[in-house]
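All protein chains but one are shown in place.
Every chain is named by a letter (A, B, C and D) in the order it is written, and numbering of its residues begins at 1.
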Amino acid sequence: MFRYLIRRILWAVLLFIVITFVTFVIFFMGPNDPARAQCGGDQAQPACLKLVTEHYGLDKPIYVQYWRFFKRLVFQQNLGHSYATGQSINQAIGKAAPVTASLVFGGAILWMIMGLLIGVYSALKPRSLLDRTAMVFVLIGISAHPVWIGLIFEYLFGVKLKWTPIANYANFFGAPKDSGLPGGPWQWFYHMILPWCTFAILFAALYARMIRANVMETLNEDFVRTARAKGAPERRVLFSHVLRNALLPVVTMLGMDIGVALGGAIFTETVYQLPGLGRSLIIGVQSNDFATVQGVVVFATIAILLFNLIVDVLYAWIDPRIRLT
Amino acid sequence: MARREQEIVVSTGAGGLGAAVAAETGGALGEVEAIRARGYWELIWRRFRRDKVAIGSGAFIILLILIAFAGAPIAKHYVGHGPNDLFLTAPAVNLAGLPANPWTHVTNEATGKKNVLVLGAANRLGQDEFLRLIYGARISLEVAGLSTLGVMIIGVLLGATAGYFRGWVDTIISRLTEVTMAFPLLIFVISLAATVGPQLDKITLGIFPKGVLTLVVIFSLFGWFYPARIMRAQVLSIREKEYVEAARMIGASNTRIIRSHVLPHLVAPIIVYSTLTVASYVLLEAGLSFLGVGIKFEPSWGNLLSSGPDFYTTRPLLMVWPGLAVLLTTLAFNLLGDGLRDAFDPRASNM
Amino acid sequence: MALLEVKDLRTSFHTEDGIVGAVDGVSFSLEKGETLGIVGESGSGKSVTCLTIMGLNAKRNTVSSGEALWKGKNLLDMKPRELRDVRGNEISMIFQDPMTSLNPVQTIGNQLIEAVQLHRDVSQRVARARAVELLKAVGIPRAEGRIDDYPHQFSGGMRQRVMIAMALINDPDLLIADEPTTALDVTTQAQIINLMKRLQEDFGSAIIFITHDLGVVAETADDVLVMYAARVVEHADVDQLFGRPQHPYTWGLMGSLPRLETDLDRLIQIPGQPPSLLRPPAGCRFHPRCPHVMEVCKTTVPELVPTQRDPEHLQACHLDEETKDREAAKLLEATMAKAG
Amino acid sequence: MEAAQAPEARGDELLVVNDVKKYFPITRGIIFQKQIGSVQAVDGVSFSVKKGETLGIVGESGCGKSTLARCIVKLLDTTGGGISFDGRDITKLSRTAMRPIRREMTMIFQDPYASLNPRKRVGFIIGEPLEVHNLGSSSEIKMRVQELLEVVGLNPEHYNRFPHEFSGGQRQRIGVARALAVNPKLIVCDEPVSALDVSVQAQILNLLKDLQDDFGLTYIFIAHDLNVVRHISDRVLVMYLGKVVEIASRDLLYAEPKHPYTGALLSAVPIANPALGRKREPIVLEGDVPSPVNPPSACHFHPRCPRFVQGHCDVEEPPLYPFGNGHVAACHYPLERWPMSADEIRRASSPVQSPSSQSREELPA
Partner (left out) sequence: SAGTANHALKQGGIWKYGTEGASVQVDPQLAYITTAWWLEYATAAKLYNYPDKAGPVGTKLVPEVASKFTVSRNGKVYTFTLRKGFKFSDGAAVSAKNFKYAIDRVANKDLASPGAQFITDPSGTNIVGAKKVNDGQAQHVSGVVVKGNKLIIHLTKADGTFMAKITMPFFQATSTKLPLDKEVVTVNGSNLPSAGPYFYSRNDVNQLTSIRKNTHYSKGPGRTRPHNLAGLDVFWNQTEQTLFNQTQANQIDEDNTLPPDQVQGVANQYGKNKTRFWAKSQNCTGYLPLNMSNSLFKGNTNLRKAINYAVNRGPYVGQAGPFAGDVWTHIFNPAVPGWRNVTIYKRNLTTAKKLAKGHLKSGKITVYYRSSGTINPAQAQIVRQDLINLGFQAGNITMKGFSGGNIYTAMGVKGNDADMGVSMGWCSDYPDPYDWINILLYGPSIQADNNVNYSYMNIPKWNKKMASAAKLVGPRRLKVYSQMDIDIMKQVAPMAVTRTYNTRYLFSNRVNPKSLVFQGIYSDFSIGAMALK
């Protein structure tokens, strides 16, 4: 177990280096001039550009720049400063991450609940009306574009019906004092409902489908028959024998999907203007703020690697057959 | 193992079992009943044919392809202007800067003729929403189709190689797969499309609209790991099948084994997976174009979708059309994929 | 009153390709402490018969009819609750594949304890003690320690022992063993059969022993039911069956068996394959493969009737008894030359 | 381990297997795989097969039977030891050099479902060996295939069908036809009837016997059913955990097993005769077959052996002691006669004489 962890961490470090380096290279392949952002954007003047370029060492060879970046990251856990706003990236990410986390984890809970309910119910009653309706939902969920779903929701529930806010984030722990911004758990929840739904639909559909298939397969397993032969009532069969086994692959999937989900959050954050990582990324990309882009990539990579590690360990914990060696 | 395969036989349909029984009675008891042997593909076709939804989806896709590649030029000819043509003046764009509503008659500046905007104008340039929708279909299909092709070629080659040869080849390819997998995909694709995109946009090979190949390259580079994993697993399991051993036992060369015993078994998963992949790339293209890092200038569903919010409350239909187009296309590919999977692997349909 | 009395049991599955009549008019009865062996080829309906009795067939596409009287009450009519009280308590079952019959994510102990607590209102401690006791009884070394192991930590033979322990943990009156040794090696099979014999003496349960191994039946069963294509073709006391088999299919089975104790240069094979249950042959289902086929066999279904000599010996064949006796004697001479 | 020499084939010996070992490495590592152990699936097996005879191999699941079979037909490369076929050492042959030999040595597989490519027509499957070895034009091949179909009891008109249209027994016939296609001298049958029902099993066994008579084939017949092995074999080899524990002619082995393991196996077989069966007194072995990853020391059987003598069996590996008439068994305390009661067996008698007095060449007969 311990050795396994060590090896996994080493591998994660290697992956991390590769990914950050590739990000670096890709950014330098583009005709970007990060200095410009610092010099007032469109009307940047030569003197300023030169100054900033030298200041950030943007004229140095790429590996030197990478090494500088890497050193700073490892030894100071410092991602540097935004070229556009001058804000420390650590701080920027510290602000954006909770938003994305709210979205992703809240969404994940929602999609797991939906996926479980729909998946299990339709597996228990295959070909019933409910099952068929659920599968139509699943197909639409898989096929409709999240952006579109978002826009439609926004239009319907926000603009037309005025049930929910149509954008923005409310801080869970309360808004800044006398800022007049919405804040607090209830506002947080209220602001996140539409984003969660939008974000969760695709995955809810995918998971409902997968859970349905898993449950159906597990229902056919011999050990389920054994449980029934023991005289266990259906509820018990379902909860203590079927579900746990059927959900094992779901855990693995969760690990693999977190990366995809982080990506998907970009769309939701864009549609609902949530100040999360995805929006930081898009703003960074649009304003050539490489430092921010790199920061988001680094953070996302770490988050994904970490999450996967957790999932692996979790998996070994809930599935006694797996030995981490 | 035997059991699983056996179940297939049972459910291959009346034809298969009937033939088996007939064959048996014929073989062992002398009489030969003339039942035509059905090929693998024929059986699949028979199963597929029963699936009305999948057939419908297939028909829809064919129709879509026809519309996109043949219908679009015809439509263009018929309405007298192109998808990129501008109608900068009223009534295509009214004084308040709003695009025209469906069925608006406009005058074509170049020809002086009266044209009609069937679904209205798409934006403040007064471009024809209808034409852009059907030309957008072409781009969507091209991006999705070519990316799928790219992804499948890389994925199948690498995956099959890793699975078949194993050893260090497998180790290297598997590590590569894991590295690719660990990339935060969308985040990366967005940065990539924004940075190297503009340079790649120039490459069109003369036939593709600008930006199509950019997306294809980016999608292929980062999407191959999934089919590679599937194919590797497939080949690994096929490789262990006794019929492959049997072929090796009789001295067949690697090429021969791959050609006649491995590849034919990959066709089904490749087809099924490709269909589903096409669907996901239609979505991805629309998403990237929506974010402004995909296709520019040329009509694309994502572009159309992204101008939706500009006219949120005033022209909500502009949001509906491209959304529906994406939904229907993706749905059709997904349904077709499901249908194909059921046809290829009847066990799935028994669920 | 018989412990279990099955009358004209029928089960069919509605599949895409049509209706599969997996069990077609099976009747038998079983007394306390008796062992009934059921033999037959793969797919002849042995498992489905038992699953139907236990009410364990998938509900969706299954239609069953007939009666299975358990202590006088029809199991097929029972409400789910009543049935659950019988299952695992009065009747328990072990399955063919020990590798998949245990829940892989629960400890052996939990699964055994569950079996106890489902039927007995006892504390965890008591249930656990009972589980350990049973594990010891089925010969698991260091049972106290191993009770907390997971199934994957056990070998196939051990798992089958666990399954047996689980089946016996509530002192059932009937134990249905569906090919409990097929997946095991000879030596392990011997261990398991020995164990079952011993446990039957200790616990006194009746046993239905499904197998396609005639040897196993010969050694374990009191009564034998031979099934072919969803029907019973012969039902007799084990000595009767092996001593004077009355059905051509039974002869075929016996003849095609290579034996340790006899030298046969060529096996007596049954030509052809078992029929599909989707479209079974008319008349006697065995007729397409039967070397003694007559015209009547192709049209009329032979009933399961007692032989003249022995009312307990039931068989379903149109042949006259002399021919059968002659053929049986011939067969025995060829296959059991050295017997006795 | 001394370098294995290619054993001299003596006279009528078609196949000589000398001290063959096959270890599967167990590797670990995320980037670079390093070996941390091995599965000793076959661990020094020696025997020979004469032309025209059938050698049966029995043993419990996982004891290395299939691995051995695969080594013989060179589907696997051996880790050590030599295999000589028809006088040629095939262990070191390259793929191309091996090709001609592949015509003389084929294999029938256990699983009639998995061993036929479901996408290929029967004609292709049976004709493939001929095609690979360029044995004739396509029409000649077709004729030959139809001939073969007839030989194995199928209808020549089934030429164009797919495997899924056949039942298990018929599929196994197709497998047999494929093995026969190139007119081999040796056919290795790896549990060809295990997956079949008794009635069908009998058909295949009869077919194999008939073919042997007609074509003078040599078989290595692997099975775990002792009844079947007895029925078909001339000589029988018993394996336990990667090693040979006993080799003898069929009659000798079944009448007078020497190794306690063979005895246990024999006694465990249920007898389809109630009168005899009830009297049967099996020697019940304790526990299960140990893992081949770290097999027990010396005699691999010692932890389960009723005749185990501490300080001897777990220290000194028993060689294959000869018992005359080519009967050899790897046991220090062999059974004296058969059947023996369980009590008798448990009382180990005096050990056989030290192996040093035996010259190695004389061992397998």
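Keep in mind that, in the parts below, a residue touches a chain if its C-beta (ideal position, glycine included) is under 8 Å from a C-beta of that chain, and two chains touch if they have at least 3 such contacts.
The model shown is predicted, which means the values in this text are computed figures rather than measured ones.
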item: Visible contact partners (per top-of-document touch definition) of the missing chain; value: A, B
item: Residue of A:Arg3, A:Lys50 or A:Lys160 touching the missing chain in the full complex; value: A:Lys50
item: Residue among B:Gln234, B:Ser280 or B:Ser307 touching the omitted chain; value: B:Ser307
item: Residue in contact with the excluded chain [from A:Thr100, A:Ser122 or A:Ser287]; value: A:Ser287
item: Interface residues of chain B (partner: the chain not displayed); value: 84, 86, 88-89, 93, 95-98, 123-125, 194, 198, 201-202, 292-293, 296-297, 306-307, 309-315
item: Contacts of chain A with the absent chain, listed as residue ranges; value: 30-33, 36-52, 55, 81, 84-88, 91-92, 95, 159, 165-168, 176, 179-181, 273, 275, 279-280, 283, 285-288
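The criterion applied here is as follows: only the chains that are shown with their structure count from here on.
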item: Chain pair showing more contacts of the two, C-D and A-C; value: C-D
item: For chain A paired with chain C, centre-to-centre distance based on mean C-alpha positions, whole Å; value: 54
item: Computed distance of Cα centres, chain B from chain A, in Å; value: 25
item: Centre-to-centre distance between chain C and chain B (centres being mean Cα positions), rounded to whole Å; value: 52
item: Interface hub residues of chain C, defined as touching at least two other chains; value: 271, 273
item: Chain D, residues touching no fewer than two other chains; value: 31, 167-168, 170
item: List of chain A residues in touch with chain C within their complex; value: 126, 221-223, 225-234, 236, 240-241, 244-245, 248, 318-321
item: Of chain C, residues touching chain A in the complex; value: 54, 56, 60, 80, 84-89, 92-93, 95, 97, 100-106, 114-115, 118-119, 150, 152, 163, 166
item: Interfacial residue positions of chain D with respect to chain C in the complex; value: 60-61, 167-170, 197-203, 205-206, 209, 224-228, 230-232, 254, 264-278, 280, 282, 284-285, 288-289
